[in-house]
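Can you read through this structure? Questions will come right after.
Removed: one protein chain of the complex. Kept in place: all other protein chains.
To keep things simple, chains are lettered A and B as they appear, and every chain counts its residues starting from 1.
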Amino acid sequence: MPLIEAVNLTKTYRVAQKKEGVLGALRGLVRREYKEVRAVEDVSFTIEPGEMVAFLGPNGAGKTTTLKMLSGLIYPTRGTARALGHVPWDREDVFRRRFALVMGQKNQLWWDLPAADSFQLHKEIYSLPEDEFRRTVGELTEMFDVGKLTSQPVRELSLGERMKMELIAALLHRPQLLLLDEPTIGLDVVAQVTIQKCLKEYNADRGVTMLLTSHYMRDVEALCRRVLVITHGHLVYDGALAGITEQFGSTKVVKLQFPGEAPPDGLEEFGEVTERAGPSVSLNVERSRVAEVLEAILRRYTVLDMSVQDPPLDRMIARVFEQGRAAHELATGPAA
Amino acid sequence: MTRYLRMMGALARYGLARELAFPNNVLAKVTVEVLWLGLLMAFYRTIFGHTRVIAEWTESEYLFFVGCYFALAGLIETFFLSNCNEFADLIRSGDLDFLLLKPIDEQFLVTCRSIDWSTAPNVLFGAGVMAFALVEGSWAFDAGRVGLFALTFVCGLGMAYSFLVILTATSVWLIRNQSLFEMWWLVSSLMRYPREIFNGPLASPLGWFLTFVIPVMLVISVPASVMVKALDPAVVAFTAGATVVLLVASRKFFRLSLRRYRSASS
Partner (left out) sequence: MNSLPAPPPEARRPSPLRKYLKIFRVSLTERLVYRADFFLATVLRFLPMVTTILLWSAIYDGADSPEIGGFERRQMIAYLLLVHISRMFSSMPGLAFSIARDIRDGSLKKYLLQPLDMIAYLVSYRAAHKAAYIATTALPYALLFFLCREYFDGFPDALTLAAYVASLLLGFLVGFFFEAALGLAGFWFLEVTSLLYIVNTVNFFVSGQMLPLDVLGEPWAGLLKALPFKYMAYFPAVVFLGKVRGWDLVLGLLAEAAWAALFIVASRLLYRSGLRRYSAYGG
């Protein structure tokens, strides 16, 4: 049985339109105008126990809205979902004890107190038995390597340390499902890597299912084999990370190194030149023409070295987003 | 139930720890409250220099009323007011989401989240004023009155809490950035004076409305009257009934506001 099952999840909400100026404000007092915003539309997917899945999408694509529906914070306008066998927005206590949501931009711990105090409170809220609680705290502080830091006021911790504390707090009640919204936002590379490592280890140890959104492709590459790409509220891709290249990458990057100081002229006819550095050149070549182009180049020039690569993943993703927007605009007219 | 009590205990401990991290702040707040009480006393002393009775309340009776108000308002401020005041901010910042995820009653988490210890001394000051007023008025001990006072004081607390919850819940709909502190101060101005001042062709019906339809005026008037003035069993019974109705109604309204929050936000 899948751990999460979402069918045609849709969320539309209305925002009041603000008018400019004093006159507009006065008019708004009498009559307000609303705009319908479709945050998520007909999103369906399933997630099996133990999976680590990434949600990708540009800002405002509907990632967080979907996470909020799955955690039962908001009602969908349409569609159904089950998480851990519960309808999330019924918000039964049993359900709320079995998952956790961590948001990178939000702080759940008491700012002026040591994290250990927040953990204690958490223990009371989730009614955790004392011995089990102690054991879990011990395991987690060791795993995240934060030993003594739990007795320092949270406001004195670095951003990375604070994020670790947030994660520990979220894991204290041993949730079976962990929803992570931008868990590494604002962190430096070292802290990012540590957090990734801990999450990966925790997933491998406990088989906890994780669903995360992130802007950092590095997070995604390090953690998730499967990605869901969402743009403008629509799910446009669901599959392996590597599959994105096959589905959306219509070109390959051909890198050539020529003898001498500068590359020869006339390369433009083979494809778009994306980079020139001394005698080296990168060409974007359509996938189907790669063999033909290579043959022609080798026939015409002397080449010292060459390689054929997939375009970088983040550029691919950007392209997927762009296509999503184009499709969206085609359907609804360009955004005002 | 024990779970909630334990949680209250933990919250009280951490609230105290947090306040004590900034002792000057606590000291200043307590000073302000003492000053305020002193000013109120000075005000009424001045007034009673010119009159012997205000709306059927003599000076010692009135003093008891003021002490009762101070103690009850102190309890509301200590346990609920600043939590409720943060509700609008929780909505705006989205941090309310975290509270809703916890397997705990939402109303409990929103209204009892932390304890503001700096206003706790008010309860003692209020009690002190009440005791002083009883001595001044050479009050004869009466166990029945004390018992009924305790009961109606708890009722008053329950009603004041319900009004606060209703005001808090409205912030889900209110677009304006109105501070709950201010709204509460304005609404509680109806509790600060004895019911009997609502006297006259226009004020009497208003006083009736605020006693029987929206029973704000019962909050302090009833416990204070029970202790130092005529004891009317019907009023006590009505107060107890009104408390139950208000507690239930305010809870329903609070839940409605959360439902609205969850269907309107994204």
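Just so it is clear, contacts are C-beta pairs under 8 Å (C-beta built on N, C-alpha and C of every residue); 3 or more make two chains touch, one makes a residue touch a chain.
Just so it is clear, the model here is predicted, and its values are computed rather than measured.
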Sole residue of B:99, B:123, B:154 or B:187 that reaches the chain not shown, by the stated touch rule: B:187
Touching residue (missing chain; options B:5, B:21, B:35 or B:248): B:35
Touching residues (missing chain, whole complex) on chain B: 24-25, 27-29, 31-32, 35-36, 39, 42-43, 46-47, 49-55, 170, 173-176, 178, 183, 186-187, 189-190, 192-193, 196-200, 203, 206
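Here, only the chains that are shown with their structure count from here on.
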Separation of chain A from chain B, taking each centre as the mean of its C-alpha atoms, in whole Å: 46
For the chain A and chain B complex, residues of the former touching the latter: 11, 13-14, 16, 37, 39, 64-65, 68, 71-75, 89, 91, 93-94, 96-97, 100-101, 103, 106, 108, 110, 112-113, 117, 120-121, 124-127, 153
Complex contacts: residues of chain B adjacent to chain A: 3, 6-7, 10-11, 14, 17-18, 21, 93-95, 97-98, 100-104, 175, 262-266
